[in-house]
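Sending over a structure as structure tokens; questions will come in a sec.
Omission of a single protein chain aside, the complex is shown with its protein chains in their original locations.
Residue numbering begins at 1 within each chain, and the chains themselves are lettered A, B and C in the order written.
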Amino acid sequence: MVQGATNWNTETTEEWLQQYIDDWVAFYRKHTSDGEVASYIPVLQEANADHLGISIVGKNGTNIRSGDVDVPFTIQSISKVLSFIVACMERGIGYVLDRVDVEPTGEAFNSIMHLEMKQLKKPFNPLVNAGAITVASMLEGKSSDQKLESLFNLLEKMLGYRPHLDIDVYESERDTSMRNRAIGYYLLEMGYLEDDLNITLEAYFKQCSIEVTIDDLARIGMILANDGFDPSTEEEIIPRQVARLAKALMLTCGMYDASGKFAAYVGIPAKSGVAGGIIALAPARVRDEELPFIDGCGIGVYGPALDKQGNSIAGIRLLRHIANKWDLSIF
Amino acid sequence: MVQGATNWNTETTEEWLQQYIDDWVAFYRKHTSDGEVASYIPVLQEANADHLGISIVGKNGTNIRSGDVDVPFTIQSISKVLSFIVACMERGIGYVLDRVDVEPTGEAFNSIMHLEMKQLKKPFNPLVNAGAITVASMLEGKSSDQKLESLFNLLEKMLGYRPHLDIDVYESERDTSMRNRAIGYYLLEMGYLEDDLNITLEAYFKQCSIEVTIDDLARIGMILANDGFDPSTEEEIIPRQVARLAKALMLTCGMYDASGKFAAYVGIPAKSGVAGGIIALAPARVRDEELPFIDGCGIGVYGPALDKQGNSIAGIRLLRHIANKWDLSIF
Amino acid sequence: MVQGATNWNTETTEEWLQQYIDDWVAFYRKHTSDGEVASYIPVLQEANADHLGISIVGKNGTNIRSGDVDVPFTIQSISKVLSFIVACMERGIGYVLDRVDVEPTGEAFNSIMHLEMKQLKKPFNPLVNAGAITVASMLEGKSSDQKLESLFNLLEKMLGYRPHLDIDVYESERDTSMRNRAIGYYLLEMGYLEDDLNITLEAYFKQCSIEVTIDDLARIGMILANDGFDPSTEEEIIPRQVARLAKALMLTCGMYDASGKFAAYVGIPAKSGVAGGIIALAPARVRDEELPFIDGCGIGVYGPALDKQGNSIAGIRLLRHIANKWDLSIF
Partner (left out) sequence: MVQGATNWNTETTEEWLQQYIDDWVAFYRKHTSDGEVASYIPVLQEANADHLGISIVGKNGTNIRSGDVDVPFTIQSISKVLSFIVACMERGIGYVLDRVDVEPTGEAFNSIMHLEMKQLKKPFNPLVNAGAITVASMLEGKSSDQKLESLFNLLEKMLGYRPHLDIDVYESERDTSMRNRAIGYYLLEMGYLEDDLNITLEAYFKQCSIEVTIDDLARIGMILANDGFDPSTEEEIIPRQVARLAKALMLTCGMYDASGKFAAYVGIPAKSGVAGGIIALAPARVRDEELPFIDGCGIGVYGPALDKQGNSIAGIRLLRHIANKWDLSIF
């Protein structure tokens, strides 16, 4: 056991954890005032900037939750991890990685410049918009709904229910996200897209508009932490190699242009969305019984007040605190 | 134990491992012909392009070595990890990170463009040249030799001997590396340097010219894998938080502009140098007795034939093979 | 009179000029094989790569023509000069220049990168696509046809007839020019457009698809050369200040990323189009009677085989030859 770490192995661990999390959510809630709710999609501005919530699901099913746990929000860029997973499952990893690279960019999520400047043969990675739209073009299906069918099936398998779209957000994104259309036409001209642009963008805007809760994110995170294996059903939901790839991508590119700092200071795979959600996870790394809860756990965070890079400002600080305290870092 | 993984726990493990490594070094040695020896420093061109060697040191001291194990080579960019560690130890993490960021760049190691283009207030990260030169300026001392004193002390503590400079390489770098001088003057003008430019560059060229072997790299890697703690002496050689930071940086930025791909396909912290060396490591992550060797091991690789990104072409493939087979990935 | 220049002042000048031009068109026609017909719009590929023609109109009405003089072609980027003029006439120079700069870019005509990289508040200039689309958004009218009404009126006034659209080219551009749509959506998001994007792009694609001849270009050039004043009707067709501005823009930005070289080697305002047309002109600069023809003349060139920058390869060489021989340079 790591020196100085909490002794989890007592009968009161769960109460203790609950108290601990409650304290720190209360503490970091004040930090929400340092950030601002996303404004680039009008409907996102209606979120309550004070909200902060966290849900942690252990591989044994234990669930610790605190703060604004029941506020639904749209998944936004976190969906990029899922569509990448689905594309790999449908097309094969080789096919997908031939069409999108996995390199960090050092650029903002919505950069179009890099594509032109470096005369790339494929977008930088699936977690920036250019790459995610390219991934969306690879999803099978002749309509945007068909394209998302496998994604919804995967979500249903993991969550036990089929999430729905937030139609207002979807329409708002579809009608206002001109930068994504710019990126889309650029990709189209360069020959990067595997499908019709309008259907692709429709699918992309829809996948971003899926409504989730932090419990959902925590559960997805837990399955990724366990390499795609669901401990409760003992089923492999995502192929191990795909889950590994997704986690590596999250670590190197998941937090926009603060990914390097998140890896350095928090040290776990995570992906944020502009609505304020963050999915994070602690890869299963020990097999003894000392850390039954945090090993292989998934974490969902919601806090719509964002920092300049577009990440939940209080969410990142809360994660950093917990990860350091509980020694979640993979390094 | 991961399904399908080797059963390490037999009395013949070591012989078996030796055989295994020998086979794969022989196999990947043929791949050296796909790469080319570095030419940007004249003296590096004299390396034997066929060479390939690997050394693995476990935290219990076990050492498996194969191939060209005794060829000394200059540490080159791998020294960037060490000078970053020393700067953090001398100045404190906060001081260093105020002066150099930890974000991946998406650019080549010797890019100067990014600094101007993004009007950065500090270089991208300590593992690209601009950041490493900035780090070298932070090292304490009034001459380049004084600046490197702590670095040599650290090496001596880890290796049990004091490595020396390859004077030919040092002079060759000093006299030919005009790009690094360009970067240096740019940094100087921007006010990023904490010390005289000439002394800083001298220190930088010297640190790159330290002669090491793969055994040295493996041993340093093993200590990093164990968070700076040397299991044989039970001494903390590098502060835990600094070691963690260094490993996160290696994972996100260690392999030039193939860092994302290395994280995705290999999944362990590593840093390469243009002379053909790679340091890699598998962070200590389990505490039971099933994997006594590979958990918390360090790896040194040498193969001077490089790919287009400047990484040992056969070395990367060998590492990928072993990491996948032995499930070293941190994800 | 410039030493060594032709003595224009004989009764046989016109025959002599005709012979001269015929000789050099024949000579430079061979150069068409060094270039290639534009391929980015499918229908443009049908042009005859061997074609080369020139028409020169003096302010006294003299017209010297040679080569493939009667081949109609689409005006393409040359229309950018005209739409800029019309926008200035409709909105005022101040209004237009508040929304588009007049700086050369050093980038290709269809670059989108610069807008993002330099965080510009307005596109670089009206003669690159981003600027030209912005200018098209400023044209008055609620439909693309209404937007182009003033442009067609201006053309009719200058040419004595109303040119028509090449519908095939228009539809081809509209349906294939994804880069322009990418630029358009980028401009829309940045708030640079003064009108609906689809109407703006429709107007832009239409203006590019206007069919002209080299006689038309020569006549427009002659009117610009005379500061917007038509010597035959003694009418000011374009306000003097607008004509001057247009000519300055043509000189600094008219020939894509070869504009600097064209200014240096040829030295007269010119604008090329990707269909192979070039409009050029020699500003009226002398008032005596020694050079009755070339002073204040307009030049139209057609040669669809393009160089790498997108300019008529033989056309540029022919212009350079004539400009140097006749001392047309404004410098």
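By definition in this document, contacts are C-beta pairs under 8 Å (C-beta built on N, C-alpha and C of every residue); 3 or more make two chains touch, one makes a residue touch a chain.
This one's a predicted model, so the numbers in the text were calculated from it and none came from an experiment.
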item: Interface partners of the hidden chain - shown chains only, full complex considered; value: B, C
item: Residue among C:26, C:167 or C:248 touching the omitted chain; value: C:248
item: Residue touching the undisplayed chain, where the options are B:47, B:151, B:183 or B:245; value: B:183
item: Given C:101, C:211 or C:230, the one touching the chain that is not displayed; value: C:101
item: Absent chain, residues of chain B that touch it; value: 111-113, 116-117, 178-179, 181-186, 188-189, 197
item: Absent chain, residues of chain C that touch it; value: 1, 101-107, 114, 118, 124-125, 244-245, 247-249, 251-253, 257-261, 263-264, 267, 269, 283, 285-288, 290, 329-331
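We take it that only the chains that are shown with their structure count from here on.
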item: Chain contact graph, described as a line, ring, star, complete graph or other shape; value: line
item: Far-end chain from chain B, centres as C-alpha averages; value: C
item: Computed distance of Cα centres, chain C from chain B, in Å; value: 57
item: CA centroid of chain A to CA centroid of chain B, Å; value: 30
item: Where chain A touches two or more other chains, by residue; value: none
